[in-house]
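Only one protein chain is missing; all other protein chains are in place.
Chains: A, B and C, in written order; residue numbering restarts at 1 for each.
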Amino acid sequence: MKIEILAFGIAKDIIKNRTLSLDIPAGSNVGFLKNELTSRFPDFGKLKSLAIAVNEEYQADDFNLSEKDEVVIIPPVSGG
Amino acid sequence: MKIEILAFGIAKDIIKNRTLSLDIPAGSNVGFLKNELTSRFPDFGKLKSLAIAVNEEYQADDFNLSEKDEVVIIPPVSGG
Amino acid sequence: MIDIQLKDTTLDTQECVDFVASDSAGGTTVFIGTVRNKTKDKTVVRLEFEAYPPMAVAEMKKIAEQAKEKWNAEKICIHHRTGILDIGEIPVIIAVATPHRKAAFEACQYCIDTLKETVPIWKKEIFEDGEVWVAAHP
Partner (left out) sequence: MIDIQLKDTTLDTQECVDFVASDSAGGTTVFIGTVRNKTKDKTVVRLEFEAYPPMAVAEMKKIAEQAKEKWNAEKICIHHRTGILDIGEIPVIIAVATPHRKAAFEACQYCIDTLKETVPIWKKEIFEDGEVWVAAHP
């Protein structure tokens, strides 16, 4: 399945774009996506943390993705 | 010696005046003054605490008073 | 820098915040007291604050200096009202700016906690059926 990923902060600098289209096996989970991202862009492995939000909620590695999900890469936050 | 005492808050209500003149032995200390006040006005004994300020500083019972001191009765404070 | 004021006119939060603003402080914490409409379910009509002015100012200054020293605060502002206050009015504002935020919270809390213990200011609560000097009796 094809998923559309949004990137913010340093994640945007790492993928050198605001969005990224990825083709991953249907039913892949968040953990798979993180591995995929880190192998394509090794700089993700250097961050203090890497989280994925799906439909505006943080999701753990075992959360299964669907094609229509809004998927966002969340590098370490630093608001406030 | 004669000392002039200032009263605030409930102390003012207890002595029914803003000021009080007391004749006490020369060299009396703060502890003596507190006893004197409490025996003249037993309501001071019912307060949560009773402090004496001399020249704008809290002073302990063993502090000796002089005639020219500014002496103030400080009942329990409740600012803020 | 320290700004201590004891006055019988409305306190201004923005004035206190502006006083402590600093380019080298990362966090400002402000405590604003408010006259509550109830004390232990009894309706409060208004409050009356009386102070022993020179000593009240001196004690507030001491507190601010201690907090400045202990938490490395850059600026501290303590304003306290006297006189008659209606429900919703502000008896006290304390603003503290420190380089890091944790210290700002601790220093501000220290200031209000200590103020309530040591500053010679007295609050009388006026109810519909009487009045009482707050915290006078055990």
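Note that in this section contacts are C-beta pairs under 8 Å (C-beta built on N, C-alpha and C of every residue); 3 or more make two chains touch, one makes a residue touch a chain.
Quantities reported herein were computed from a predicted structural model and do not represent experimental measurements.
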item	value
Which displayed chains the hidden chain touches across the whole complex	A, C
Option touching the unshown chain, where C:V30, C:A58 or C:I126 are the choices	C:V30
Residue numbers in subunit C that touch the chain omitted from display	13-14, 17, 21-34, 36-38, 87-88, 97, 99, 101-102, 104-105, 108-109, 112
Residues from subunit A at the interface with the omitted partner, ascending	6, 8-10, 13, 46-48, 53, 56-58, 72, 74-80
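Here, only the chains that are shown with their structure count from here on.
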item	value
Length of the line joining the C-alpha centres of subunit A and subunit C, rounded to whole Å	48
CA centroid of subunit A to CA centroid of subunit B, Å	71
Between subunit C and subunit B, distance of the C-alpha-averaged centres to the nearest whole Å	26
Sites on subunit B at which at least two other chains make contact	none
Interface hub residues of subunit C, defined as touching at least two other chains	none
